[in-house]
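Every protein chain of the complex appears in place save one, which is left out.
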Amino acid sequence: MTAIDIRDVSLQFGEGAGARQILTGINLQVRAGEFLSVIGPSGCGKTTLLRLIAGLVQPTGGSIVCDDREVKKPSRDRAIVFQDYDKALLPWRKIWSNVALPLENRESRGRDLRTRAIELLKVMRLESVADHYPDQLSGGMQQRVQIARSLAQGSKIWLMDEPFGALDAITRQQLQDEVTRLAAERKMTVVFITHDLEEAIYLGDRVVVLGAHPGRIVKEITVDLPRPRDQLTTREDPKFLAHRHHLFGLLQGH
Amino acid sequence: MGTFSRPSDVLTAGLSVFADGSLLVATAQTLQAAFVGLCIAIALGVPVGMIIGISASTRLTVAPTLDALRPVPPVALIPLSLLIFGFGVSMEAAVVGFACVWSVTIATTAAVRSMEGRLAEVALALELSRLAYMRKIVLPAALARIAVGVRVAVGIALVVAVTVEIVVNPRGLGYGMIIAQQSLRPDLMYAQLLWIGFVGWSINWGLLKLDRTFLSRFSVARGGS
Partner (left out) sequence: MKRVVLALILPLGLLVAWQYAAAVGLLSPAYFPAPLRTFEALYDSIITGALWGPFAATALRMFEGWFVASLLGILLGALVGSSRTAREFLQPSLEFLRPFPASAVIPAAILIFGLSNSMAVWVIAFGSVWPVLLGTLHGFSAIEPRLKEVSVALEMPPSAYLRKIALPSALPDIFTGVRISLAIALILAVVVEMQSAQPGLGQNILLAQRMYRSPELYAGIVVLGLFGFVASWILDRAERRLLVWKSQR
């Protein structure tokens, strides 16, 4: 079953002679429950592609269909996790209140909100900082709060824009495993943008490589590594290394 | 006659009072009082700001008194100043000085306090002598910050000077407006009103230009305006 159907999508910036083709001819089907990694050099439009799927941007050509409906604007059914977590959290609200933000738009109030928010914080092992403010937390914790908030939306589609790019290596690895675990538990469809090749292979069921100028799909590979993945053993698996070799050259060449 | 004037009347009134020199004389009077007041504010504010900024003990002793004096609205001192100095430049300058001294003091304190920081460490690392440190680092860094305080003070000085003239002092642009109002010459009054706005704006603009030209080099030390 296809969760996200990207049909011949292109995005052009500007008109006439000065126009820039950001993306062209993107055809992609993301299966329900699949973890798709998208990778590419800077400026290849991978973030733009994510924003197109989210509905924050409209394509100039082609269309994106989610759940039999064309994507015309953002929806709560597609949760987004941004890279700049410090700008994506509300600094004047406590952590639990930040997580509760998506829940407020429904019927619940007060007590109930806090309880549900703390449940989600427990999933991310953050319940101890529920009453803190965002700027009292480390970068890794802030990003986990954003992840908790995105889980609060209860959506089936998870869109992540280089979420771990600003974090240190150890935190990154911990979060990689947490995200894969959560996605599997909740049977979510994930589109994960990264510039880190190893991360893309480690996390994904499939890796799509974008080329730059203009942005287009240059390669698609299926990652047939066993799950659950392990930071140590999976990364030493010969198939992992083979994929790495295979894709390394593609990224360097641009 | 009424309370409003045709723009053409305002313009002619303005031009006439400009041409016969009275507008410029009044402007000079106002600016003079504002300038003297500003000088008083700097002469008092910089030393006091330094005293407070230098050590925690001086701050604890002196700062509370200043905090108690600062909320006094400068205009409340107009009668006092009038009592002591009578009409004229001095009383106006005194009120302007009181109003402006705070911004200068605060800026100076901030300048002095921020110096016991990385710039001091730089000086230590470069093994600068005390004198060289003062001359090459403390002074330029402090100047930039103090300049910001002075720029704010200039705006205040003009406003307060005009206010004092409107309320009591028979000189300057404020007084000119009162005369116009009392002689039921709204055209003249509006002309002077617009002129005051123009003077205020151009001084502000001039200071910003000055700031950018001369003090942009000190932008590292500036932080916060």
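By letter and in written order, the chains are A and B; residue numbering begins at 1 in each of them.
Everything that follows uses one rule, which is that contacts are C-beta pairs under 8 Å (C-beta built on N, C-alpha and C of every residue); 3 or more make two chains touch, one makes a residue touch a chain.
Owing to the predicted nature of the structure, the values given are computational and were not obtained by experimental measurement.
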| item | value |
| --- | --- |
| Sole contact to the chain not displayed, among B:17, B:78, B:111 or B:153 | B:78 |
| Hidden partner chain, touching residue among A:32, A:65 or A:101 | A:101 |
| Interface with the unshown chain - residue positions in chain B | 3-4, 57, 60-65, 68-69, 71-80, 82-84, 155, 158-159, 162-163, 166-168, 174, 177-178, 180-181, 184, 186, 189-190, 193, 196-197, 200-201, 203-204 |
| Touching residues on chain A - with respect to the absent chain | 54, 56, 73-76, 78-80, 82, 84, 87-88, 90-93, 101-102, 104-105, 132-133, 135-136, 153 |
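Definition applied: only the chains that are shown with their structure count from here on.
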| item | value |
| --- | --- |
| Rounded Å distance between chain A and chain B, as computed from the means of their C-alpha atoms | 54 |
